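Here the complex is missing a single protein chain, while all its other protein chains stay put.
By written order: A and B. Residues from 1 in each chain.
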Amino acid sequence: MTAPATASAAARTGNPPRGAARRRRKRGPGAWAVRAPLLPALVFVIAVTQLPFVATLVLSLFDWNAFHPGGRRFIGLDNYAAVLGDTAVREAVVTTMVLTASVVATALVLGLALALLLNRRFPGRALVRTMLITPFLLVPVAAALLWKHLLLNPEYGLLNGALTWAARLVGDGIAPQPDWISAAPLIAVGTALVWQWTPFMMLIVLAGLRSRPPDSVEAARMDGASEAQVFRYLTLPHLRPYLELGALLGSVHIVQNFDAVFTITSGSLGTANLPYTVYQIFYQAHEYGQASAAGVLVVLGSLVIAAVALRVVSSLLRGEASRG
Amino acid sequence: MARRTLRRVRTAMASAVAAGLFAGCAGAGGAASSPRGGAVDVLMVNNPQMTELRKLTAAHFTKDTGIEVNFTTLPENAVRDKAGQDFAHQAGQYDVATISNFEVPFYARNGWLRPLDPYTAEDTAFDRADLLDPVRRSLTADDGRLYGVPFYGESSFLMYRKDVFAEKGLTMPAHPTWQQVADLAAAVDGARKGMRGICLRGQPGWGEVIAPLTTVVNTFGGTWFTKDWQARLTAPEFVKATEFYVRLVREHGEKGAAQSGYAECLNGVIQGRAAMWYDATAAAGPLEAAGSPVKGRIGYAPAPVERTASSGWLYTWAWGLQKASRNPDRAWKFISWASGKEYEALVGREAGWAGVPAGKRASTYESEPYRRAAAAFWNVTRASIAATDPGRPGTQPRPAPGIQFVGIPEFSDLGTKVSREISAAIAGRQSVATALRKSQKMAERIGERYRSR
Partner (left out) sequence: MTVLTTAAVSRRSRHGRVFLGMLAWLAGIVFFLPVAWMFLTSLHSEADAAANPPTVAASLGLDGYRAFFGSGGGTSPWPALINSTTVAVTSTTWVLLLALPAAYALSVRPVRGWRDTLFFFLSTKMLPVVAGLLPVYLFARNTGLLDNVWLMAVLHTSMNLPIAVWMTQSFLADVPVSILEAARVDGARLPVILARILVPVIAPGITATALICCILSWNELLLAQVLTSVTAQTAPVFLTGFITGEGLFLAQLCAASVVVSLPVLAAGLAAQDKLVQGLSLGAVK
């Protein structure tokens, strides 16, 4: 588990000797036989994930509101103009960026800190690790409901309950009872997401820490390097690709987040992110053409993130290969 | 090479499917997997009245008729989305759904609903004539047929703390004007520690701040659209009404008004944080409920007016029967039972008369036990509902029915967007003029569409 597997890395980067041997063999008439096992999965993925996007592209050129059956007509790029001119969509873009950036950054920093803590030996480490992973293993809707009702509700939530309890402990028992979700809606959604995603970041960083060559760290310590120096000049540079990977995978998921926004605020109070807004145009306003246009724009935006993410994954694989 | 093949396959399949997409949509008609036999699938809002219905159904309706009812209960917005989607495509997943007088006219026009008068005509026990007139009319479409049967109905009125008013030596006029209400709000503001003069909704949502605000606009002489679909959100009357509303709530309204809706105001009034409240008549139930600290201390007055004789809104949750339903007869049996007199009596016996789904039948208000339980408010409620006229709520003719809304499908979207602007004005982040200028642009786009249709 600790060291990157040499064989796999070599295979994945297509390095000889194994790759070269294969390539020679494939030129023969059996090329299709070699390819055959791949085809079902490939065809399936294309049919189920790519075709709908093509259809979305087509639909985005039509004026089509489900509430006006029969009024469907081709309008070219008008939907794109409408969507780009829609303040709700523009706000959603900002909300999505703010939410994603803040959640990913916070979860990453917390995850790094927790991973560093967990990377030391102390009594009950396995139990603490399990406790830390648990939030990540709740069904997302359940986790969002947990925050919305059990923790943040102004009347019976644990947070305000604890305030009352503390106030009783100190004296008169009259405590401020803020309505957390109304007062700071985006922070409420973000906190719930950070709580769920920190364990994920922690696990990735932990994997990175484990793959750190121990000898260099010890050598540095022997030379009198302080903990801070070891962290700054050895650990952090080594963890960099893992942190990047965590940030990107986190971004890919949180950009697409629907469950938390849907459950905690139903998109109100300025928390509507892009997926929720597209869902709203499609499922509430029933403006199918505009929903499709917005969907296409979201895909274009995602492609940018995806391109960067793929490059990082790719470089990580290569990096492992060269190190191995 | 694999890539090129891949791309070629992609293009070919794409064009095939894209063509197929439209083909099927043209022919509406239930092609969905059929529900179990002997059952009715019902989609409804998770309001307390519906939760009660769900509890009582198995032991009464199913026991008597053998018809099983599969309920899907969801929050209001989710129900609207789901019902809209299912009915628009006539997917037939639900036989019956709770829809409101907002949806009925255009659902009916699009041919998504089954007319219910053939059933009401045959079903004498249902007693169609007993339905309150405004409620029944609001569920009747352009073609004069009934497309929804009400489960409960409500108007809006003004609630105020009688005890606080007495302390301050103030009296509530029998038919208050908004100016009087504003003066009263100033007078009672701060009457007790932490008590504001009035609670008014400020939360975004076409069903939240827009509802009371539009009734104020109506009585100030404004309207969203003229008869020929000219948007009028920057007309002097609309501006004056909105400025009045925003100023009142900013000066004497509840704290955090921009996030307060029906639920928050209800909570605030129960906890003594507001001396007055303008909202749904249905709020009287929880205010006068057994455990409420303000029980017996609330007075009720008709919705305040300016230039109209009355200004209360009209809203009803009603049963709509999807045209694609496979079991219309069974579905009607359920509707007839749930909206019947018998059921109201059943709720009265089992759960107390305060929880009866009222506001739809004249007989409810004749019933002695109900009058006793709702002594403080039944009279004002009935009068408020009776005074409503969704066809002509303001001072001018309207292009679409509706008092606190404009009865067109686009309104849920438009209203929600405008509500965000109003809410921002209530929060003090922009002026009313700016909010309405932006809103006018959005409304103009809708109006344009309708003018060209």
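In this text, contacts are C-beta pairs under 8 Å (C-beta built on N, C-alpha and C of every residue); 3 or more make two chains touch, one makes a residue touch a chain.
What you see is a predicted model; the values in this text were computed from it and never measured.
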{"item": "Contacting the left-out chain in the complete assembly, out of A:40, A:70, A:171 or A:237", "value": "A:40"}
{"item": "Interface with the unshown chain - residue positions in chain B", "value": "1-3, 6, 17, 20-21, 23-25, 31-33, 35, 41, 43, 46-48, 51, 54-59, 70-76, 78, 82, 85-86, 89, 91, 93-94"}
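Here, only the chains that are shown with their structure count from here on.
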{"item": "Distance from chain B to chain A - Cα centre to Cα centre, in angstrom", "value": "38"}
{"item": "Residue numbers on chain A that touch chain B, as the complex places them", "value": "35, 42-43, 46-47, 50-51, 54-55, 58-59, 65-69, 71-72, 87-88, 155, 179, 182-183, 266, 268-269, 283-287"}
{"item": "Partner chain A, residues of chain B touching it in the complex", "value": "2, 6, 9-10, 13-14, 17-18, 21-22, 28, 75, 77, 80-81, 84-85, 88-89, 106, 110, 203-205, 256, 259, 264, 267, 409-410, 412-413, 417, 420, 438, 453"}
